[in-house]
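Missing here: one protein chain of the complex. Every other protein chain is in place.
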Amino acid sequence: MDSFVILCFAVVNSVALLALISLGLAVIFGMMRVINFAHGEFIMLGGYATVIANHCGVNLWLSMLVVAPMFVALIGAVAERLIVRRLYGHLVTTMLATWGLSLFLIGAVTAIFGNTTMGVSAPLGNIPIGAYSIGAYQLFLIGITALLVVSSLLALHWTKYGLIARAAMQNSEMAATLGINCDRVYAVTFIVGAAISGLAGALLAPISGVLPHMGAAYVARAFVTVISGGGALITGFLSAATILGPVEALLSYFATPVVGQASLLLLAVIILRLLPTGVSSLWTGGR
Amino acid sequence: MKLSRRSFLGTSAALSAASIAGSFAGGAWAASDTVAIASLHDLSGALDIYGVPSNLCMKVAVEEINAAGGLLGKKVELKVYDGQSDINKYPQYAQKAALNDRVVMVQGALSGAAREATRPVLRKYKIPFIYGSFYEGGLCEKNTFCVNTGGNQQVVPLLEWSFKNLGKKLYYIASDYNAPRNFGIWNHVMAKREGGQVLADDYYPLDVTDFTAAIAKIQAAKPDVVHSCLVGGPAMSFYRQWAAAGMLKKIPIISIVFAAGNEHEVLAPEETDGVIVAYNYFQELDTPKNKEFLAKVEAVAGKNHPYINGEVFGGYSGVMLWAEAVKRAGSFEREAVLAALESSIRWEGPAGVMTTDGPTHNTTQDVHIIKVENRVWSLIEKKEQIPPDTYGGKCNVFTNPNQTDFLMPQI
Amino acid sequence: MMRQVKHALFPVALVLFAALGPFVLEPYDLVNLSAFSAMAIAALGLAFVWGTLGILNLGHSVFFGLGAYAYAIAVSNLGDSTLAVLIGIAMPVAFSLVLGYFLFFSRLGDVYLGVITLCVTLIFYSFMTSTADPSFHIGPVPLGGFNGITAVPSLNMPGDPQAFLSTEATFSICLLSLAGAYILLSFLRSSDAGRIMTAIRESELRSELLGYDIRFYKLVGFAVSAAIAGLGGALYTAVMGYVSPNVFDLPQASQFVLWVIAGGLGAFVGPVVASFGFQLLSSQLGANQVFNTELIFGATIILFVMLVPQGLQPMLLGLSSLKFPNRFGILRRKEKPA
């Protein structure tokens, strides 16, 4: 019984982590068709912002939930202004430029902080479940991820900004004729995406090694999740995470982690082959 | 293009290249008043955490030698290459060091993959390769000399101690690549020898960051001790998630790689306190020789120098052992230096006495079992003068001078 | 006629270099340039399939890597390197046909196709890194996991495995192969089949309505690019003497894309030049520590993409003919958002 609960926890946890690391990318890709290769580094910067703010005496929760997203939003704003804005509509060029940005950010962080930074540990203690015990912080993480996803959905569908954003995403020319400043919408979207990535990094900081290269472990996985999710902004990647996460978690548990990881990629390939525009084409009827 | 068969063929050309290389080398240091050695490390990229301090240790050694008047009357010059955590760079730079810089010795290429990519190149150009990282053991090649610990020198003392003091049921969790798999075999060797039990061998890809399922698996198996051979930044997540699940106080962790990537600094004390490792060297070692050494490190890299652990210490001991060999040989020539290294060079350094072992081309040395508390390591037990494993006599460059393949431990 | 002369210029230069290089260059440079050429050959494969046929293949490295591994395994088993190079070409081709059949016989958008190929190359990376166990072997050759296969024999005389070719000869062969790949692809591009491939890039619908089987042409083009990449991979392994799973990883895959974009999409000379340039830069950065290597390399990529968005070759051609109004090139227009 307790092993079943733990297994369920592991599955839900892997879905939540996949969702958490993909959300920022999903917002940027879904709205702007920009593949942000520096996504992993935004996560890394979020982690660094948290750790450093915390060492400077800022309360951990404040560092995680406020300082990190704001800092990364700032970096995102600069990157958008200097790089991404000039390359809109050129998918591959943007991808390469953000790849350059990712190397640049890694280099910059290493040059400033070196390759070793003292981390912060997970707060909240642990919860015993039968013979097992799990970190309470991980439960918090699942909760806050759900909250983030739900609030993004609500923001997109119930607020004026969400409406404008969806309009700009559907048809930028028409939105422009309606008096919407698409450049501004894109800028805000990129910044919001960056802030979410930063928040993800901050939330991950207590349970992962905060190092200049930590982003590399996340980017491919986030990328695959978002693309196989398809056109529908939030629901798409969420459903992809819900399919891919459990497969990886369960196969890692019952077979080997390599099998789990390979199956995640293989499954993404199969999803894209069967549903060429991603999972969400099932209910949006293609794009 | 009209190339005659003769000039097109490598056998003759390689010979001439070798003789040229030889004459280059000879010419290069015979005429000038400096002699060059190469440092091949990842100074950027994901693996710089190992490369940067190891390179620093080489620098410290070179400065020490030069401050004492150099070697055979010549200043030693350190040619530094940044492998950029890209294995493709290693053969390139090894070649450059051999052909352009005409170095007399190459050290570095710490990761197994880098070492394997570099070794054949240096063998081809006949430049001695000093390997400074601890490793799985079983490398018994004429052109290579391993100055750090091999598999048996770390795993055997650590597991002897842990089976005796922590319990017989061991759970092995490791990164999925060559060295951890080889260390995994040593676990079984030791379990058989000591009557212990290896409950599981779990290998995780290097970029896994979510260890929830892994931890659940360990909890279900209820081991007495967890042996972790998880390597790299992403794997640090394991220790955090392990501590967050409250396991750190319940099941002790032993390791032979923990701290090599400064895990004990990146992670918080409440996530690492009590982890036990085995290395030939650790920075807190309380000996006069070590105090001297650390003073020199500070002189080179300032007070906030990176932590010097057992992995990167090889950068220092490698150069020093090589220098001793050069002194004994009275020459920088490959044959002479290798012969000297094979003649049991004894050197007393910060980590105690180290003696090169002729037949195995590995090094006999002390190993310290240490424990971390609040980011500081303290000695539990010292195992003196552990010789390298002979792999049943197969690890012997005198009887197998053409041996280049790895030897595997037999259970 | 002038055009043909202009086209011949580049391969002639390569052949001259192949002939004269051994007399003027240091052995180290010879080895280095051999490796660069092997990489450039593989980049040409992507330049062709992407620039001519319009297939955005983000996982081109899978063919390069398969060629590299196929050569390493074949030459270690057979001894003869000529046959091994051929196997290094054949393996990726066979795989590309299977993968291509899977991809082109469904209606996939270009980004999605790119992501699938990227996933495929990452799957190979995961698989190859997990083959450290000695039980993974082909003949006497262990796959070697993360460390890869080492001490791979270099090129030898056809039929005489003991007669290894010298550094000079290997250099010449690599450069001649590069010239050969360039000539082959240029011919293919200007042939009728190549024109049809260009047409397919321009408009799939129109081509289909004219009666061209676009799936067939894509499959053929994909296989050609795989063959060229495989040749590059095989030569690279022969020059470097080892192969590791890194040939499949994300940085390797991104590099090919970078070189093609930097050189100019649709061009052949540009990507070759860009590949040499970037490899030289990265190699120089590592040999002289000015500052953090990644920082400089990253900044270079950003600046390059921002300042020369249409790529090296179109920019230089544009400058020389001073067609400023058309500076941002036809090729830029092709690239459309997903």
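As written, the chain order gives the labels A, B and C, with residue 1 at the start of each chain.
Convention: contacts are C-beta pairs under 8 Å (C-beta built on N, C-alpha and C of every residue); 3 or more make two chains touch, one makes a residue touch a chain.
As a convention for this text, contacts and distances are computed from a predicted model.
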item: The complex's invisible chain, by UniProt name, from "Membrane bound protein complex subunit mbxK", "ABC transmembrane type-1 domain-containing protein", "ABC transporter ATP-binding protein" or "NADH-quinone oxidoreductase subunit N"; value: "ABC transporter ATP-binding protein"
item: Shown chains touched by the chain that is not drawn here; value: C
item: Residue touching the undisplayed chain, where the options are C:103, C:214, C:272 or C:315; value: C:214
item: Where the missing chain touches subunit C, by residue; value: 192, 195-196, 198-199, 202-203, 205-214, 330, 333-334
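Assume only the chains that are shown with their structure count from here on.
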item: Topology of the chain contact graph, where touching chains are joined (line, ring, star, complete, other); value: complete
item: Most distant chain from subunit A by Cα centroid; value: B
item: Subunit A and subunit B: spacing of chain centres that average the CA atoms, whole Å; value: 37
item: Mean-CA-position distance for subunit C and subunit A (Å); value: 32
item: Subunit C, residues touching no fewer than two other chains; value: 126, 130, 292-294
item: Residues of subunit B engaged with two or more neighbouring chains; value: 44-45, 176, 203, 205
item: Residues of subunit C defined as touching subunit B within the complex; value: 18-19, 26-28, 31-32, 35, 126, 129-130, 132-134, 144-148, 150-151, 154, 156-157, 162-169, 172, 240-242, 244, 246, 251, 282-283, 285-287, 289, 292-294
item: Subunit C-touching residues of subunit B, taken from the complex the two chains share; value: 1, 3, 7-14, 17, 43-45, 80-84, 86-89, 91-93, 95-96, 98-100, 112-113, 116-117, 119-121, 124, 176-178, 181, 203, 205-206, 404, 408
item: In the complex, subunit A residues that touch subunit B; value: 3, 6-7, 9-10, 13-14, 17, 107, 110, 114-122, 125-126, 128, 131-138, 204, 206-211, 213-214, 216-218, 249, 252-253, 256-258, 261
